[in-house]
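Of the protein chains in this complex, all but one are displayed in their positions.
After this line comes subunit A, so read on.
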């Protein structure tokens, strides 16, 4: 999978060019990263409905930061969970969490810089 590249101009355009809102979104993404990870893992251990919902949440988060590939990963998991067929769920969750970490890393760099 291609590495995540932050397209800040595209994100800013969607936020109406508002740097404050952008900064706030980055902070929240980073603050919520652990919670989202825990929630996705808990959903994996619970049932397909919970997994569908958590995958949906992460899809939204990644789409907010214009991570098309990450959002697709999350969507594939969401759809699979919806139809109840999640054979390789563990692997997909691991892959998705790695992507979230990657995006967080880029955003953290931005925040520090």
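Couple of notes before you dig in:
Definition applied: a contact is a pair of C-beta atoms (placed from the backbone, for glycine too) under 8 Å apart; a residue touches a chain by one contact, two chains touch by 3 or more; residues count from 1.
In the analysis below, contacts and distances are computed from a predicted model.
The protein name that UniProt records for the chain not on display, among "HD domain-containing phosphohydrolase", "ABC transporter permease", "O-acetylhomoserine aminocarboxypropyltransferase" or "GMC family oxidoreductase", is "HD domain-containing phosphohydrolase".
Contact with the chain not shown here comes from a single listed residue; of A:8, A:53 or A:108, that residue is A:53.
Set against the missing chain, the residues A:25, A:41 or A:89 yield one that touches it, A:25.
With the whole complex as reference, residues 14-16, 18, 20-21, 24-25, 28-29, 32, 50, 53, 56-57, 59-61, 63-64, 66, 75 of subunit A touch the missing chain.
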